[in-house]
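Following this message is one structure expressed as structure tokens.
A protein chain is absent from this complex, but the other protein chains hold their places.
Let's turn to chain A:
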Amino acid sequence: MNAELIKEQFPILNQEINGHPLVYLDSAATAQKPRAVLDALKHYYEFDNANVHRGVHTLGSRATDAYEGAREKVAKFIGAAHTKEVIFTRGTTTALNLVASSYGPSAVKSGDEIVITPMEHHSNLIPWQQLALRTGATLKYIPLQPDGSIALDEVEKIITDKTRIVATAYVSNVLGVVNPVKEIAAIAHKHGAVMVVDGAQSTPHMKVDVQSLDCDFYAFSGHKMCGPTGIGVLYGKKHLLEAMEPIEFGGEMIDDVGLHESTWKELPWKFEGGTPIIAGAVGLAAAIDFLQEIGLDEIHRHETKLAAYAIGRLSEIEGITIYGPREREVGLVTFNLDDVHPHDVATVLDASGIAIRAGHHCCQPLMRWLEASATARASLYIYNTEQDIDRLAEALIQTKEYFA
């Protein structure tokens, strides 16, 4: 793949910030949108917009076809066995909260265990913390290895017959590690627990097959994979979703409503109360087409190569600390410069037109584990090039000089 040509398809990247060509290195927070996605949204609103599943008119059919077509596309994209296993949500956070709020209380009781890791994003940590607090279950953490990775023998020790839910990120948004979720799922299943995977940082960057991973739930967001904000997906195994109760009630999700009792639609609609995120789903489908045209394996190769280049270039800078394993498959590098706070790093880089993230990255427990109050993070995607990394490295050296 040619990242330069891909970059040309992203209108936002063709601008100057503070007098310098923009280098966007914050795709782990949100990815930019290619013209194909922007055009799909515009086309939907200009030609097809209507509410779904109710109108008899032509636009209603078109909107419904577009929305349900997007669901089929997502199902194929992640390798789901059935389209009805794909529930549209607002994003990863909403998807994980849906599992914790609906599946959680039916599966977890006092004395049971929920197992997560200290590297989780707050959205895959607080829902389980709350579930544990509400049910009296114990929240246990798989300890991290010194480089931030997960060792399966530790997983074997932590998961027991009391464990009901295991939840981990596929890819850490700070450490850039790819966790062995397939192997963790197998251990969870051996003990009768379900496996929940936070796929926010994996889905945009590598081929995902939920059946091969054999995870029970898998959540991801559209906006980190070139889609619009406000659309995400919860995948769940059919028999689990069928047994779960909806947590939002209203239009679209009902079968029959009486004065005192109601019944729900079948999957997936019983979890999609209210007018759904139609345009978001259309945009997500366009993003999937865009990524598949490049090829997920190709994207993964590009990022692995670029990550190695980034780690090599940044390691040359004196006084830099790079967090996480040195070898990595995903294009995400978290670091700190000695004696310069990450906010100051981010401000100085912004003055050179380089956008990075600084802060705790919604991972406060992990920051404590790293013994850092905050870190800087450069995250890469399909439109980034070695030249972008060079600009980053040069600007970091200037930052050090500025604060010396």
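Just so we're on the same page, contacts are C-beta pairs under 8 Å (C-beta built on N, C-alpha and C of every residue); 3 or more make two chains touch, one makes a residue touch a chain; residues count from 1.
In this text, contacts and distances are computed from a predicted model.
**Student:** Name the absent chain as its UniProt record does, using one of the following: "Nitrogen fixation protein NifU", "Iron ABC transporter permease", "ABC-2 type transport system ATP-binding protein" or "Cytochrome (Ubi)quinol oxidase subunit III".
**Tutor:** Of the names offered in "Nitrogen fixation protein NifU", "Iron ABC transporter permease", "ABC-2 type transport system ATP-binding protein" or "Cytochrome (Ubi)quinol oxidase subunit III", the absent chain's UniProt record gives "Nitrogen fixation protein NifU".
**Student:** Looking at the full complex, which residue from A:145, A:275, A:364 or A:387 touches the chain that isn't shown here?
**Tutor:** A:364
**Student:** Mind listing the chain A residues that contact the chain we can't see here?
**Tutor:** Missing-chain contacts on chain A: residues 18-19, 341-344, 347-348, 350-351, 358-360, 364, 367, 373-374, 402-403.
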